[in-house]
Every structure is written in C-alpha cells, then in structure tokens.
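Here the structure is laid out as structure tokens; the discussion comes afterwards.
Excerpt of the complex: some chains, original placement.
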Amino acid sequence: MAIVELVQINLLSPMVLAFALGIVATLVHSDLKLPDELYTTLSIYLLLAIGLKGGIALSQTSLAAFWAPAIATLALGLIIPVIAYTVARRLGRLSIADAAALAAHYGSVSAVTFAASQTFLDTVGVRYEGFMPALVAILEVPAIVIALLIAQMAGGQQDGDWREALRELVTSKSILLLVGGMIIGWLAGPHGGKEVAPLFVDLFKGALTFFLLELGMVAARRFRDLPSAGWFLLGFAIMMPVFNGFLGVWFGSMAGLSLGGSTILGVLAASASYIAAPAAVRIALPQANPGFYLTAALGITFPFNLALGLPLYYTLATWIIGS
Amino acid sequence: MELTTVKLVTIIAEAVLEERILHDLRQLGARGYTIGEVRGSGTRGIHASEWEGKNLRIETLVGPEVAEQILQHLANNYFPYFAVIAYATDVQVMRGTKFRG
C-alpha cells in the first residue's frame, strides 16, 4: 500500500480519533475529565495485557529466533541515549541535566505506542513475532540508566538521588507488570490464557481507545508549553524519533525479524517513554526541567508517532526488507 | 485531661517524592503522618507529577523543635528543584506526648 493510504487507515482508526477527541476536549476547555484512578487502572491493564499476550505467544514459539533480536534491542538501548545526549548538548546547547533527561526518555520506550503499532499492523494485516513484548521490557530500562550515568559522569547532578532512582527503575510497575504478565502468560499457556482472554484480549483495543482519549487531553495540556520550548526541541522531538525509528527497523531486519517485527522494533526505538523515564529522571535529575522533556515526549513525539510514525516506520521496513 | 499545644506541619509535594519525604520525616523525629491526595498550581511551572495529576498533602504533628527542623530541611533539600511548599501552625491536642515524645 502507498504510505498515504496507510496514514489514512491509521488516522481513521478509533484509537487515533479518540486521541484527537481528547485534544479537542482540552482545547475547547471542556469539563470532560477522566478520573485519575481510571487512567491508572487502564495503564495497569494495558501493561499486564501486553505481557500476558506476549507470554502466551512465547510459550508456543521457539526461543531460537529470540536471541538476535534481544541483543539488537539491547544495543539500541545503549546507543540511542548516547546519540540523543550528544545531539541535545552539541546542537541544542542544552544543560547537562536537560540533555540527559531527553536521552533517557527517547532511549526508553512507550508501551502505548507499542500497543498502537500492534493494532495498526493487525489492521493492515501484517504478522509479527509473538515475543515483541519481551523486547519492550528489554528496551525500557537500559537507556534510562545510561542517561543517568552520562549525567553523573558529566557531573551535572550532585543533587539527585540516583541509586534510589535505579532501585525504583527495576521494580517500577511498568517492568513488573510487563515481565510479570509475560511469566503468567508463559506458565498458564494458551489454555489458561483462554480463561482470561475476554478481559485481556477482546477488550484490549477498546481500552486502548479509552486510554488514548485521556492521553489526548494530557498531550494537549503540554501544547501550551510549546512556544517556550523553542525550535530546537520541536525539531528534536520529530527528527530524533524518525532517526531512531530507522535505526530500529534496520537493527531488526539485521537480527532477522519479520517485516512486522522490524516495524515494531522501529516503533519501539522511535517512541519516547512517559511512564518510567519521567519518574526516574524527576528523582535522579531534579534540576532538569520537566516542562522540557514532558513537552517533547508527550506533546510532540507521541502524537507524531501515533499519527504519522506508525505508517512511516512500516514503510521504511517494507523498503529495507521488502514485503 | 487538659490540652497541650503541638505543631502541625503541612507539606504539599509532588507525588514522586512520597517515600523520600516520609523517610526524612521519620529521621527528623516525626512519630506519624497523614497523607491526602490533592492537585494545585503555584509559581513554578509544570512538574512531573502534574500530568500524573497528583500532589500529596502530608501532615505531621510534632513538637516545635522538630517542626522547625522539618521546615529547614525541606527548604534546603527540596525547595530548590521540587514543587514543594510547607507551613506550620499551632494546634491543641489531648496527650501531647504521643506527638511530642
């Protein structure tokens, strides 16, 4: 399919439209407000469901094909933050803390963008490896650690409590639910999985739609910080994902991932974390300005990936791998 | 039983700081705390908690010296970078020893 067509398919999916509705709600100052508890519940549900499905898939697929992609993913987690940091320092002239903060966010991954990419591929009818959620777990933490180490070495964060930050990282709910869900799915297998499928499989896309409605409102609230963010951040928040997305697709193809798998690894690389990273950075790099990294990750990169990124990285994959 | 006066210290802080602040309060001699979830805005711009929608309102009843130390500690360690405010006031309680120690 032509990219225009793919973009169209993507933009007309209920999920992306719900995200747009959320943006509108904020822009017109609607009194619509999803309870914080719903937001928390949905994010727990999504992470657990992603893990479960991945675990069930793992219980059926041979792991022989898993190691190469795993290493490729780890490599991305080590390389991307270094590149992102250098770009932000050299080109953006950002403070050490702000640059490291951006590196942590763009090196890590957004589980919701991952979920959206799966849904997108399902719609387009492209298959992908069942162990992709494992790659999400692998990609989430390392980049954040690297970024904090960089800041540490560059001497930019004597105020932060980075040991504490690391401890919280590895026990963070996103890791716990992803990995925990995978183990449950792997142990329970397809049979046990069938019992909980009505909740964790059938409702997944609907829940994702609901969640994106909320994320749309959150993202739109970041828009008002755009002016103060400046041109560099705007460029960074769009060019960096595209570059990382290319890197991800490329590494994926080299690691022998399928067309769908490479697309998803591209999406993972391109996505910016907004659950694990912000919390860790806030504690380890307090002097980094949240208005900066949250605006970039949530206000620009997430909408960009959701609306244009998915079809783009898929097209890149078709070029590199050939469909 | 007659009333004695102790200090009520109230801290408004972004949610990510919960564990650290509670730990510090214990260190400084607070015997207990009460936490409520709130939201708000002040002179600082946005903070990480904002998009997670929550600040915490931490209250602790302590003796006057401890209250003073808590405010000092917060001013030195949190005010510079974090969205934190704190204030103290006198309150009357029964059995002040429970809090004054």
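Per-chain numbering from 1; labels A and B assigned in written order.
Note that contacts are C-beta pairs under 8 Å (C-beta built on N, C-alpha and C of every residue); 3 or more make two chains touch, one makes a residue touch a chain.
Quick caveat: nothing in here was measured; it's all calculated off a predicted structure.
Novice: Could you spell out the copy numbers for the whole complex in terms of the labels on screen?
Specialist: Expressed as a formula in the displayed labels, the copy numbers read A x3, B x3.
We take it that only the chains that are shown with their structure count from here on.
Novice: Can you check how far apart chain A and chain B are, centre to centre, with Cα atoms defining each centre and the answer in Å?
Specialist: The computed centroid separation for chain A versus chain B comes out at 35 Å.
Novice: Give every residue of chain B touching chain A within the complex, in rising order.
Specialist: Those in contact with chain A are residues 14, 16-17, 20, 45-48, 50-54, 80-82.
Novice: State the interface residues of chain A toward chain B in the complex, per the touch definition above.
Specialist: For chain A paired with chain B, touching residues are 36, 39, 159, 161, 164, 218, 221-222, 225, 274, 278-279, 281-283, 286-287, 289-291, 294, 298.
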